[in-house]
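A protein chain is absent from this complex, but the other protein chains hold their places.
Per-chain numbering from 1; labels A, B and C assigned in written order.
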Amino acid sequence: MKKKDKKGFFMWSKHGLWIAAMLIVIILPFFFRSGFSRSMLSQIGIAIIFALSYNMLLGQAGLLSFGHAVFYGLGGFFTIHILNTVSNGVITIPLELLPLAGGFGAVIVGLVFGWLSTERAGTPFALISLGIGELIAASSLMFPSFFGGEQGISGDRMTVFALTGIRFGKQITIYYLIAFWAFLSIVLMYLLTQTPLGRLANAVRDNPERASFIGYNPHWVRTLQYALAAFFAGIAGGLFAVNYEIVTAETVGFIPSGNVLMMTYIGGVGHFFGPILGAVLVTFMQLSLANMTHAWLIYFGLLFIGMVIWAPSGIAGIIMLHEPVWKAKLMKRLIPSYALAVFPALILFLGTVMFIEISYHLSLSVDPTAPMHLFGIHFRAQSLFPWGITVFLILIGFGLLQRAIKRVRQSWGEVNLIMKKESS
Amino acid sequence: MFKKFVSVLMGVGLLLMMSSGVIAAETVKIGFLDPLSGPFANVGDAGYKHFKYAADMINAQGGDQRFEIVPFDSKLSVSESLIHLKNAIDQGIRFMTHGTGSNISGALIEAISKHNERNPDQQVLYLNYSAVDPALTNEGCSFWHFRFDSHSDMKLAAITDYIKDQKNIKKVYLINQDYVFGHAVRDASIAMLKAKRPDIEIAGDTLHPIGKVKDFSPYIAMIKASGADAVITGNFGSDMSLLVKAGKSAGLNVQYFTFYAGGIGSVPAIGEAGVGHVKQVTEWHNNLWFEENKPDDEKYFMGYNRKYGGEGKAPFFFLRIRTMMEMMDKAIKKAGSADAKNVAYALEGMTHKTPYGTVTMQASDHQLIQPLYISTLSNAGTKTVKYDVENTGFGWKTDKRIEADATAMPTTCKMEKPAR
Amino acid sequence: MLEYIFFSTINSLLYGMLLFMLSSGLTLIFSMMGILNFAHASFFMLGAYFAYQISQFVGFWPGLVIAPLLVGVLGALVERYGLRSVHKHGHVAELLFTVGLAYLIEEIVMLIWGRNAVPYQIPNILDFALVNILGTDLSAYRVFMLVVSIGMFIFLFLVLTRSRIGLIIQAALTHPDGVSTLGHNVPGVFMLVFGGGSALAGLAGVIGGNYLITEPSMAAHLGPIVFVVIVVGGMGSLTGAFIASLLLGAIQTFAVGVQVSLSDLLALFGLTPEPSGLLKDFLRIQISHTGPILPYLFMVLMLIFRPKGLMGKRET
Partner (left out) sequence: MSLPAVKLTDVYKSFGKSRIINRVNLEINTGERHAVIGPNGAGKSTLFNLISGFYPVSSGRIELKGREITNLSSHQINRRGLSRSFQVTNIFPKMSVFENIRCALLWTTGYRYSFWHLCGRLKRLNEKAEELLEKISMTERRHVPAGLLAYAEQRALEIGVTIAGDADVILLDEPTAGMSRSETERAVSLIREVTESKTLIMVEHDMSVVFDLADRISVLVYGEIITTDSPDNIRNNTRVQEAYLGKESA
């Protein structure tokens, strides 16, 4: 690229990724017109904020929390209560700003819990977060006036006046509201990583001892980071309230806490955009895969364990592993070996899917005696033949994959060697 | 450059999410929304099979109206349920049925009411087969909601009607889960017992956290100390099985009046500990056909057990699902179309003959009025207790039948009905 | 009242011993390897299911021995082929591995044994009332559970104090970094401890599964409570875990009987406020309602104010 061009495209080269993301977000609902996919996109937007806020703890501050949904849920409850207060005409806040109520509510609780739980990181923090999560989840049923008991608290967003004058009835309008907040939150959370507190959160994660000898109290750094993470989780919860117009006790519970951990980890904690990928993938899997197969929990569990064992840096880590190779224009050396690996990986995948589906069909399906169909083929699960094929596919796939992996390693070795030579 | 690559990759990932649109056929589709994976999947699974079987049976009669059941996995989550509601509406489904989770039923009523108001061209009906919170047909009632199960106050009225005649019951202990349903059972028990048997002493009244107690022995110790001879509990799942088992282990000799002792998976969990002690209130059990001599019903549910019940491992349980499907069949024919509003008006006030009497869908609150039975867990294989449940060797034996009319309760429902 | 106290004491002892059986293995694993094993309760569940399956073929008694051994072997395999390869990615990865494992075990159990509870029953020979004290039966099986758990406690105590491997484990408990310098086969010891700890959980499952309910969600139900035991008991201290188990058993059992709420307390001072909303909910709560969540409160407070736990030799 010529220098002149570079200057002309300054906006693009520096902010290109952001602009592209914004455009995608704006045009997406035109490709996905059904109510279901728009609802899913809305849920994905909420999940992205939630997962990124979680990564402010796990990725950036090294705090493994088992109770992050406390803030998600509380944010939702604060928002729905404020929404109802607004509906009753006691105060006036436009609908577009209601998620902030969740954020500010959560940040206050976050400061208290943060102070109590972050004196030490590591296991003590993880256990305190687990305990606080259990306590809040249990008390959610004990305080029905705030949590609404089992029924939850519901509201009607149509009764609240909107700043933009839009009637927030249809899903598409809410989608854009969520998209706006998600985009704003992503930008803010990204910028936060560049602030003194953001840098110090990293410092405290890597070496709390040293951080205290440059004047910082690690406890305070963690507390503030924790409270800010709570803020964004609260915003996500607030959007949840506006989107579904109901908030129930399940939102503060262990399930969303576990979900956000999985999203973030699968996406990758080491890179800012990792949790975004994780939120998209996991939400998609939960909503769509569950429609395709009732065995989806097994696939999900296998995916999670697989990521922990083989790709602890997540999807983002795998992608970023290729950054230097891409920059050195050496991808063409890796691609052939990848292409070779795709085929056996597919066979192994096919075999595994068949194995799980057949076992599931026999054991837990509605009618095990009925013929089952998989990939358009109908067969009887009771006969030995499909089992034979399954075992055959798994063995062949596994064997070939071992060899393919060897090839991939080899080409990686070559690429690394070339890059080393070039840099020196 | 690399960043651009990443953004493209993200875009492709998003584009992969194609929504699945199924072309609507001539058949009437009923969306079934309940947990189909995770810890409560057994409950949803059983419901789904019942609906499939009921649809099979109606379709087999060969009329021009056919039913198809489309399952959706609620995962017991409100947000996922609401998304699946949208999913179902996309697929042209106008009738949703659901049973597990009062939180979801409340949310569904709200969401469907709002949806029907905002989208008059795609109105949806909510057919409730199992959520028993009285509020749903009282202060929280809706034109778009119909309940085919007797709500908890009706069932409790049946229980207290039975207790009324049991002169040997002098002291009653109330133990319930500490949440809305548990509170409702507790409050209603106190009120109804006072009205029907003022001489009965409430020997104790305990609420315990839901799903957290592993060992009920301490509660049993309290029941024992109170000298109660009957226990009323709205507990379900392990909270109920563990209660009965702990009672047996301490030699507690009381009668348990329960809502859910016959629920799927409960009898195997309770085991012998419950024989002669545990009573349930239901609209059906599998020895009713013998007691009331209805061999047709035996044929019906045995057919289910063969097809979906794994030879009795997960047997027939929900008569009301059969009732619901047959009433829906009638209502759609009566309405002349599968339009939600017309079907709703057709269902209002409809009467229907089940094997065990006539049931009525009340127009005022959309609550089905049906006969209820109090039955006791007994050793099966005897002359009267023919069949056991879930191959346990234990089955149910009727103590008392409460006629449909007697179960009706006054309602506070003020329903807004759309113009016909 | 006397009978209530007597039986509550027995109940709390029994529940405490069951907790101890579950958590003793976890304490060993956590203290030595630093792994917060979320799948520990899953091994408990597997113990119950294995015992059920074995009892279908050869009866309860062989299952009492075989099932824990099977679970132990499974645990050792998990350590050898799962955890060890994750170890290099750090403690968070190890912990998440066990989270995923717990998840998967539950699914697999459902796949094999179905979603409903299995009828795993108390053996007939123990299904009778041993004695009747003050009008309440004490069932033989509960006494048997008590005997087994005490037996296990003694066995564990002897192994740890008398055998060579026990001494190594003890050394590792207090100085986890020091063992490798002694020239012992550390990975081997880890595998043994993990397998042994799992087997103990399995044994708890065998005798607890039929007393409680053997169902796929039993692991998730008991999962978090064992962490409370090891935190309260303290890092590296079996005695601490023992005391904490009994303490938690007592707290949960006795709290049930205290039907006093804050409003009752205020009434003692002649105050009868009639609040609404949140405050009303708060005043309404009786101590007895809080029994099962008290442990978590206890754990959080312990971690904040005394991170060493009751008997811990070092901080968590």
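Please note the rule applied: a residue touches a chain if its C-beta (ideal position, glycine included) is under 8 Å from a C-beta of that chain, and two chains touch if they have at least 3 such contacts.
Quick caveat: nothing in here was measured; it's all calculated off a predicted structure.
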| item | value |
| --- | --- |
| Chains still shown that are in contact with the chain withheld from the display | A |
| Options A:109, A:228, A:316 or A:330, residue touching the unrepresented chain | A:228 |
| Residue of A:15, A:210 or A:409 touching the missing chain in the full complex | A:210 |
| Footprint left on chain A by the chain that the document does not show | 191-192, 194-200, 202-203, 206-207, 209-218, 220-221, 224, 228 |
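Operating definition for what follows: only the chains that are shown with their structure count from here on.
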| item | value |
| --- | --- |
| Whole-Å gap between the CA centroids of chain B and chain C | 34 |
| Whole-Å gap between the CA centroids of chain A and chain C | 32 |
| Per-residue multi-chain contacts in chain A, two or more chains | 138, 142, 144, 297, 364 |
| Sequence positions of chain C contacting 2 or more other chains | 110, 114-115, 289, 292-293 |
| Sites on chain B touched by chain A in the complex | 1-7, 9-11, 13-21, 36-38, 41, 45, 48-49, 52, 72-73, 75-80, 82-84, 86-87, 89-90, 102-103, 106-107, 110-111, 114, 118, 133, 135, 178-181, 209-210, 212, 307-308, 310 |
| Contacting residues of chain A [partner chain B, same complex] | 16-17, 20-21, 24, 28, 31-32, 34-40, 43, 138, 141-142, 144, 149-152, 154, 156, 158, 169-171, 240, 244-246, 248-251, 255, 273, 276-277, 280-281, 284, 286-288, 290-291, 294-297, 319, 323, 326-327, 364, 366-368 |
| Complex contact set, residues of chain B against chain C | 39, 41-42, 45, 178, 206-209, 211-215, 217-219, 221-222, 224-225, 238, 241-242, 245, 248-252, 264-266, 268-269, 271-272, 313-314, 390, 392 |
